[in-house]
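Missing here: one protein chain of the complex. Every other protein chain is in place.
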Amino acid sequence: MFIDKFNPLEDDMIQVMDENGNIVNPDFCPDVSDEDILTLYKTMRKARAIDSIALSLQRQGRLLTYASNLGQEAAQVGSGYALKKSDWAVPAFRELGMWLIKGWPVEKIFQYWYGNEWGSHFGEEIRLLPIAVPIASQLQHAVGIGMAARFRGDDDVVMAYSGEGGTSQGDFHEALNFAAVFNTPNVFFIQNNHYAISVPLSRQTASRNIATKALGYGMPGVLVDGNDVFAVLAASREAVQYARESGPVLIEAFTFRMGPHTTSDDPTKYRSDEEVRLWQRKDPIMRLEKYLMKENLMTEDAMKSMTESLEQDVMDAYKSIEHTSDTGIEEIFSYHFENLTPQLKEQLEDYQAFLKGASHAE
Amino acid sequence: MFIDKFNPLEDDMIQVMDENGNIVNPDFCPDVSDEDILTLYKTMRKARAIDSIALSLQRQGRLLTYASNLGQEAAQVGSGYALKKSDWAVPAFRELGMWLIKGWPVEKIFQYWYGNEWGSHFGEEIRLLPIAVPIASQLQHAVGIGMAARFRGDDDVVMAYSGEGGTSQGDFHEALNFAAVFNTPNVFFIQNNHYAISVPLSRQTASRNIATKALGYGMPGVLVDGNDVFAVLAASREAVQYARESGPVLIEAFTFRMGPHTTSDDPTKYRSDEEVRLWQRKDPIMRLEKYLMKENLMTEDAMKSMTESLEQDVMDAYKSIEHTSDTGIEEIFSYHFENLTPQLKEQLEDYQAFLKGASHAE
Amino acid sequence: MPNKINIVQAVQQALQNEMTLDPAVVVYGEDVGVNGGVFRATAGLQKMFGEKRVFDTPLAESAIVGTAVGMAVNGFKPVVEIQFMGFIYPAFNQILSHVARFRNRTRGQRSLPMVIRAPYGGGIRALEHHSESTEALFAHIPGLKVVIPSTPYDAKGLLISAIRDPDPVIFLEPKRIYRAFKQDVPEDAYTLPIGKARVLQEGDDITVVTWGAMVSDVRKAVSQIEDVSAEIIDLRTISPMDRETIVQSVEKTGRILIVHEAAKSFGAGAEIVAVVNEKAFLSLEAPPTRLTGFDTIFPLPRGEKHYIPSPERIRDKIRELAAY
Partner (left out) sequence: MPNKINIVQAVQQALQNEMTLDPAVVVYGEDVGVNGGVFRATAGLQKMFGEKRVFDTPLAESAIVGTAVGMAVNGFKPVVEIQFMGFIYPAFNQILSHVARFRNRTRGQRSLPMVIRAPYGGGIRALEHHSESTEALFAHIPGLKVVIPSTPYDAKGLLISAIRDPDPVIFLEPKRIYRAFKQDVPEDAYTLPIGKARVLQEGDDITVVTWGAMVSDVRKAVSQIEDVSAEIIDLRTISPMDRETIVQSVEKTGRILIVHEAAKSFGAGAEIVAVVNEKAFLSLEAPPTRLTGFDTIFPLPRGEKHYIPSPERIRDKIRELAAY
């Protein structure tokens, strides 16, 4: 394993495939079949299809605020692909590629971003928690799941996600400390996309990198090129194995948010085109496509038609929920406790009576 | 400076004077006059006098819950002695030796532990915050004071205290991160006394030591023998200078809480006599006394009579507040806002009316 | 064999019973393991059930609660201890943002069977932050239940109900009376309904609603009055509140006094006044009244005797209201 030998105070970022799709570090290359590679590619493409459709739907007023994943697909898909079905994933809110791998149905994802709680109801068997909006708070849930697994003697690993901004929160610190003290099977996967809304990395931390933060907890920390799906997968697999056998690990995936923070954000206010262009050259999908072509795994045409058919699927998924009704009144009340309290029952009935009266009045 | 060269992942704890009062590391020895040394000794002795009197008063029911400092005097006094008058100190709740250096009057200290808010009113010119009970929360205040100093261009340094237990709190993490990002003149002085009430160090963190935690913030972290007042002073002086000139530093003072957590605690429930005895041999005061005698700075008799006269002073200080009246009713209301709100005024008057009625009734 | 125990022993016994019956129950927090809790509420449990089911944690309340969310998601029923209610606030975000919301967020897919225990209230001559009563803060948060027992019998039965509840419960223990008195309590597990108040004493002239340690003070006050027939209600669950029991009583008596230790303004007493107005307005013969702590920070010990409403103040207020 290289993961527990990596010294984040000295070693450089791990890269397997460079920006031109060349394998520059075959030693680190994960053991993947052609089928694996195509799945990785397809999922990254699918994520991008969802993003682009979501953005245009949002502009048309057919979707609410949306957080794009543009540029982070390798980090998300590569990390998710390292998990078994029985392993858990605990997201922040920008892990679309991973959600697809874990099986969150696309129409449910749309339902969520369209403002309906049912989007987060996707079956117990999908070992994925819903989106956690309060930054870094989810990391503690991940550790709790890991504690449960460890105390029960389960073999499951928990992969938890946060942005680099989230590493400034107290909850990040407490989560990593608990994980190390209880030696839980947790992987903390930090997508360092260089911005927390408008706040740049340099204002987020003065440490050499995010991976270094692992040292304070006595756990391995590793830094990988987050736009290189092979490097991410290799590191994630090692981390998952290490977590399963030994204890928690921190992975920093060095990447970039190429789009706005969400559809409400205007990134030109706080960063230069120059910076964005620099990162466009490192685009994780372009990079993999170059590799695929070099290796004759896919033609440009095949990629194009795959993309088109994915976009069609995604649009169909959206349409399947676009006209589902708004949230019903009873739904607002029914999921606070196993049973309605008298207060909730009364408030529900009062409101129903009002609506009835109002509809009579009209 | 050795402070920014210390590598907490590799280097050993810094010690100047060994358990027998021998200077084993003259290179690190701080530049101290005989007068300095006697002041350090006297203050450590005074702290111990307060502790022993407080404990016996508490047993007699003449004082409430009390947190003893036994064994940590070198860490407290040595760190406090590195500060200028205009430097700030921000305590947790177990820094008696430092409080004395900073000038918190002994009678006020007793007043505090006797349950009167006036104990924490000790004049603006004493740059010391009151005790902070919620663990680690005070570290953020210290960083705010440091931000203020830096933004205004003041030359002041802020020394903030916490136990090793406090390093597990989110507030610890956020404070150190802010300090590093804003490059504030803060020293974080962690008294690692091996226990947080009953919870041992090994259950608090899995990191090699507490000093290592500095690395995740990109600041120097140094580990010193906390029972060696010279080592503590040397490291603190360097840290203070570094903070004044460059930025924040973390110091771990390796020490031991020889008494119970507070007077409500029974340490035999969670630790062995063996462990305590081991540390008794490292007692910081005994160690300094051996040195003083070897260097002919003080005789045993002089030490004894100094201790006796200190105890007398301390007892006098206690007596001066023992019979001060209980908290007055108006005092309970008057310090919430600059002016009483109508609600507070009404509640105060109602209560006064009740008391008047009650006294008539008797 | 009689099982005469005080409140803190009742808590311990409830935990022991449930841990014996249900292997999913785990207990953790600061100093609850080896040390058995600073109030000894978890004494002996680690010896009995081992370090995987009863354990100490690092000093971090947010993580104590936050990891309990995860343990509950993954099949356990954590009962976590916050050492004093004054130290629950680092966990406030986890409580409000997650503990209270998982069931609704997932439309019922993931509920959180967990209990957060904390000793609360003043009168034990403690340092700052060790004496507060802030039940109203938690009662206002949708998705939480807030329970406060006042006797060993209730403490045990309600805690067992809380543990068995499929939803999260904030369980506040009145530490002032942790050891104040003993009661004969069934040794085996039993439950008491959450959301139900208890009429301690029937009466015709005035309803007095209270909870926690104040129950004893109210009883004392009422016992000093001969000419007024007071009905005493121990609320037991702050939220969801048993409005029915309160309203029925006020319909009979026409008068209500609410006694609590917490600060007055925006406290739980206000909610009771509001409920009585909404449900029993026409029965009211005197203004529903609160006798509570001041709107001040709880004073350090040398001032604390002024803060908590004394039996004398309660008595006077009952008389005053009865004479209205």
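Labels for the chains are A, B and C, by order of writing; each one numbers its residues from 1.
Keep this in mind: contacts are C-beta pairs under 8 Å (C-beta built on N, C-alpha and C of every residue); 3 or more make two chains touch, one makes a residue touch a chain.
Keep in mind it's a predicted model, so treat the numbers as computed, not measured.
In terms of the touch definition stated at the top, the absent chain reaches A, B, C within the entire complex. When the missing chain is restored to the complex, the residue among B:Ala142, B:Ala214, B:Ile285 or B:Leu348 that touches it is B:Ala142.
Of the candidate positions C:Val34, C:Ala72, C:Val222 or C:Met241, contact with the hidden chain is made by C:Met241.
Although one chain is hidden here, its contacts on subunit A can still be listed: residues 64-65, 114-117, 131, 133-136, 165-166, 168-171, 196-199, 203-205, 264-265, 269-270, 326-329, 331-333, 336, 341, 343-344, 347-348, 351, 354, 357-358. Where subunit B meets the omitted chain, the residues involved are 88, 90, 117-118, 120-124, 129-130, 132-134, 137, 139-149, 151-152, 170-171, 174-175, 177-178, 181, 331, 334-338, 341-344. Where subunit C meets the omitted chain, the residues involved are 62, 86, 89-90, 92-93, 96-97, 100-101, 104-105, 128-129, 134, 136-137, 139-140, 142-143, 239-241, 262-263, 265-271, 273-274, 277-278, 281, 284, 286-290, 294-297.
Methods note: only the chains that are shown with their structure count from here on.
Comparing mean CA positions across the assembly, the chain most remote from subunit C is A.
Put simply, the C-alpha centre of subunit B and that of subunit C have 36 angstrom between them. A straight line joining the Cα centres of subunit A and subunit C is 40 Å long. Those residues of subunit B in touch with two or more other chains are numbered 168-171, 203-205.
Annotation for subunit C: residues touching 2 or more other chains are 57-58, 60, 62-63, 90.
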